[in-house]
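Of the protein chains in this complex, all but one are displayed in their positions.
Moving on, here comes chain A:
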């Protein structure tokens, strides 16, 4: 049976792992290569590396990091942050990334999704959507959630799928950092209208929250950062808990 995926996310700044609350107030949580390999060993189904200070200067550092991760990790991993061209994606995939995640650059120029899907195949193109509930609707945000756009989240999810996205990484900026649970209602609505997998992100604080996002939220994968980095939840314990509650898990 196809299992639900547990995905630790490693936010990267200058080659180190960081994670803050609501994307500010960063704390250092270790070496990404070592941490990634450890998570793989502990049963993570996939890894996401997000370069949160993506600049041209940092590109080479990131590509080198990707190469090191690929040498040490035997599960799929995704790289995101500041990716805006075919050249960026080509460099990361050639360094060994299995998938890339694009966000603001797709909002700026939606054709990028088509171009990347055509060039590299949909299977390696994840579109990350940062969403926030404002004045009665869910709106796509960019710039780490700081900037609102005029695009509604549901419509955008549909559009990126039709343009060739292989998966959607849906981050609720309302839930992110709260540890009060995933945005299950929105996640389930996006999942129901999509024929591609939805990775839910933002708000994980307990094992029960993962159970809820897979049942109520209808997510295909659950992503979290700090609760794993600071060992508030051990991945293997989480997977056993979910398996006991009837969620298909790779154990």
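One rule holds for everything that comes next: a contact is a pair of C-beta atoms (placed from the backbone, for glycine too) under 8 Å apart; a residue touches a chain by one contact, two chains touch by 3 or more; residues count from 1.
Note that contacts and distances are computed from a predicted model.
Asks: Looking at UniProt, which of "Branched-chain amino acid ABC transporter permease", "Urea transport system ATP-binding protein", "Sarcosine oxidase subunit beta" or "Imidazole glycerol phosphate synthase subunit HisH" names the chain we cannot see?
Replies: Of the names offered in "Branched-chain amino acid ABC transporter permease", "Urea transport system ATP-binding protein", "Sarcosine oxidase subunit beta" or "Imidazole glycerol phosphate synthase subunit HisH", the absent chain's UniProt record gives "Imidazole glycerol phosphate synthase subunit HisH".
Asks: With the full complex in mind, choose from A:9, A:93, A:112 or A:242 the residue touching the hidden chain.
Replies: A:93
Asks: Which one touches the absent chain: A:131, A:153, A:194 or A:226?
Replies: With A:131, A:153, A:194 or A:226 as choices, the missing chain is touched by A:194.
Asks: Extract the touching residues of chain A with respect to the undisplayed chain.
Replies: Where chain A meets the chain not shown: residues 1-5, 40, 45, 70-72, 74-76, 93-96, 98, 120-124, 166-167, 194-197, 220-221, 250.
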